[in-house]
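Just one protein chain is left out here, and the rest sit where they should.
Letters A, B and C mark the chains as written, and numbering starts fresh at 1 in each.
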């Protein structure tokens, strides 16, 4: 099963399980979504539960909010994460604050799915990783899985949860990562827990989402050089698993933080800040970030923009040499 | 001169100096803006250059972009920073990327002013500090002065600059801070340079915007206890003056970072991350953040939400005791 | 899916009016509401007006930090509340809709609790004053960002259509709100889906200081409905019977599956935009005075008096009764006491995550 299939099958089984789950977005109907993540759902569940919307992200997110307040469990698709900004106020000012401002009288259990990330020759507006904007917005949960199994388990948690979830999907890995996923409808992956993908004592590599692929490749290359790394996949960014991160970084003393969103105030700024605050004395080297550039996402340099293995290895060398 | 007057007078003199400067926004005309920051401009420059817009932040920011591309120098007002999210796509996807995506063929010299910050009993949507969203968006310059003189000097730089500027104004201090400002039309405050407001060897306090008031009060209280602090007012957040920050923190070894936006991925996460990356060995204590909570901005706890002197002093005590 | 209203024509140039200046019935059809309801409407008008006066006074007294007065808007607000089935239908109001809240039956103590930020507010004083709400009555908590409640109202409407129980959603907003992109996106989605939503614009001709001609490319709000394939109606928003007949018709039409409609209720706000505004900067006092002469209360009272359903004694008794209940509710709301500091950290999520535990601890230390 690959990641797109993980999405489709999970949506399908959740819609089967619970009548109140509906899907809405641009082209999610007959077309099955531009990445085919909702393929087959329209035929199976009909136009009432698989709703092709007009071309407005504010309508999609705002309507999903109203549906959830009224008792449905909408799963909205934003065709590319880059277009969430057209519905941004609905997400950050309304969805995120519904529980708080009504003191729990009204709540917004809903999911906003969005394919994110670069490396697909998509230029500025089909490549971005806007997670910072969501993580900085109290009231939203934010997850960004990197494997089919996590996609299944976290999407289930998202659909069944009590609060809104921004569900980011690594579109570069949609069909690139495959694995068997046990067909157990009760296997949920809870939010706020990182996965340790690899264990080693020389350096800790921390990443999430699509960049997990480059991070894993860097770890392989390091292993060939005899450098053993611990690799942490954060998976969940709000809440995030500071405990696991601090535990491993404190143990090893050296870490490199990899994410492809623009460096300044990318999610790894927070991770670095917390590491510095909490375990300063355990650090044998500075926590180094390897990140996307503080430029709009370029077209021609689509791949070079990403923090690839070469840049990760450079950073590892620096923390080892420190 | 207080801060609102600094805005009004600077706008007036810039409009006088350069015919291409126009002001637009909700209620900026006869009403002079809800904070009176554009008072008198309508009478002086007329409805063509002081434009009351329909109630749409997307129209305001988007139209300002078109005006600037066509050769005007628009200064747009967003009535409260909290409402920028309604025009967010225009700002982050269009304005910010105009120069880049056209490789400088089209540019967007424009200013988007917005009163920001809490402590005015405004609840969720009249209190926020959304600077993270702008700083994380390549292509925008972001400044947040805290004094009348800086307001004058930076607004002049903003209006005369070549790129878009998000100009955040500390509304809580609008009328609270007064000082004489020399009437020199060529006194510009350049972006990217912090101001060192106070010098001391025990601890470095770093802040900006409205929180400078609480930070200064904390510094006074510390001085009374015989603790001497260096106080840095960042003023400009993108670009920001890492050099000055690193120089002082390296010298002193202890710092506290104060800002009232939500803690997670607030601007101080970046400052802490850079400090940890660049001068780890100079740190005698962890860089501690004192920030707004990761909650929507509450009404009833309007003042307690803010990082006040008590919390700043607690943090200073911790870094001193470390 | 357009069923034309039988009594009213969409896109009329003149707003629908059923009661004349002297309280005379102007309708082409018979006034067929029972006396009890006729009187009830007046009681609701008086309650809304006196509530508004009280809210303004609380702010002047410093007991509340803000108020957005509703005087002048009462007739349409009361009609909205009377056109729906309370607790079954849903309302997505805006900050000025205190007449909707009081008529629907939101307890006054909750209203005052919200205005003064005390424990009497079921929403824990999370929002600034003038943000009414009622979970029990399906009245979605009002919010500050203009027009932002309209997309959720449409989502609720679509959910109602799917549920098929015949619920209806009514959402109200000002004239300024129609300029926002969210408003358009929502209206269009409702039009496409034929969602059972009645959209009510309380057109008071100003958005703070910005007058209608600077606000809207079209001369009327109602004609904007063309863009969404729904009928648009203009009604005298200070004529409670015109408002009620029209609203009932359109709510019924939506309930029967004929889809959404837009109502433009022409009103005027007598006061400044809010306690933070000074309206003398942008509108002449004569204009205010002229609109006050069309006040919904005396006009409708005259109708009742013509029918011998009302007199000075009844008026006096009613005012005394309402004022007493307002005073009592203010007292109860006040004595509920302020909300504790640490409530600030609750309800961000269903359960408090670790970082908020830490932040709460730090703030308390």
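To be clear about the criterion, a residue touches a chain if its C-beta (ideal position, glycine included) is under 8 Å from a C-beta of that chain, and two chains touch if they have at least 3 such contacts.
Quantities reported herein were computed from a predicted structural model and do not represent experimental measurements.
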| item | value |
| --- | --- |
| Residue in contact with the excluded chain [from A:82, A:150, A:214 or A:241] | A:82 |
| Contact partner of the left-out chain, one of B:33, B:139, B:253 or B:292 | B:139 |
| Selected from C:44, C:180, C:202 or C:362 as touching the chain missing from the view | C:180 |
| Contact residue for the chain not shown (choose from A:1, A:34 or A:280) | A:34 |
| Touch list for subunit A against the chain that is not drawn | 26-27, 29-32, 34, 52-56, 58-59, 82-83, 85-86, 121-126, 263-264, 293-296, 298-301, 304-305, 311, 314 |
| Touch residues of subunit C, complete complex, unshown partner | 179-185, 187-192, 213-219, 223-224, 226-230 |
| Contacts of subunit B with the absent chain, listed as residue ranges | 22, 48-49, 51, 53-54, 56, 58-59, 61-72, 74, 89-90, 93-94, 97-107, 138-139, 141, 161-163, 192, 239, 242-243 |
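Following the convention adopted for this analysis, only the chains that are shown with their structure count from here on.
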| item | value |
| --- | --- |
| Category of the chain touch graph - line, ring, star, complete, other | complete |
| Length of the line joining the C-alpha centres of subunit A and subunit B, rounded to whole Å | 30 |
| Centroid distance [mean C-alpha coordinates] between subunit C and subunit B, Å | 37 |
| Interface hub residues of subunit C, defined as touching at least two other chains | 124, 126-127, 131, 143, 145, 148, 181-182, 348, 355 |
| Set of subunit A residues in contact with two or more other chains | 89, 93, 97, 100-101, 138-139 |
